[in-house]
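One structure, as structure tokens, below. Some questions next.
Missing here is one protein chain; the remaining ones are kept as they sit in the complex.
Entry: chain A
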Amino acid sequence: MSVDARAAALAADAVPGLPRDDDGPVFREPWEAHAFAMAVTLHARGLFSWPEWAAALADEIKRAQQRGDPDSGDTYYRHWLATLERMVADKGVASAATQLRYRAAWDHAADRTPHGRPIELRPDDFEPA
């Protein structure tokens, strides 16, 4: 499996609305690049096709707009992330409940990590299942 910048460029071409400049995708914050790279990787693993992703993302954006999303462009990757979460659940990789559990564990890890230290996840950050 090789996920390279070329695969990412294909994604940028296949998914409408992706924030980009002449060279390719651009990101407002580091987490956006992580969310993008995860989708590119999962696509390379065959979890979904780009048309499938684009449809799911469009659906996510539509639902957000119905909830009153300002649609100012700066929320694009929030929708991208929500799509990623939904795709991961729908494809049976990890349920929404599992995702919440991991999220809570990271929250716990941040809480116990003194300011200025790297945050690392430990087994005891998880609530007992």
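Rule of thumb we're sticking to: contacts are C-beta pairs under 8 Å (C-beta built on N, C-alpha and C of every residue); 3 or more make two chains touch, one makes a residue touch a chain; residues count from 1.
We adopt the following convention: contacts and distances are computed from a predicted model.
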Of the listed "Hydantoinase/oxoprolinase N-terminal region", "nitrile hydratase", "Malonate decarboxylase beta subunit" or "Sugar-binding protein", the name UniProt assigns to the chain that isn't shown is "nitrile hydratase"
The listed residue (A:D13, A:E29 or A:D124) that touches the chain absent from the view is A:E29
In the whole complex, what residues of chain A lie against the chain that is missing from view? 1, 3-5, 8, 21, 23-38, 40-42, 45, 47, 64, 67, 69, 75, 78, 81-82, 84-86, 88, 93-94, 96, 98-100, 102-103, 105-107, 110-119, 121
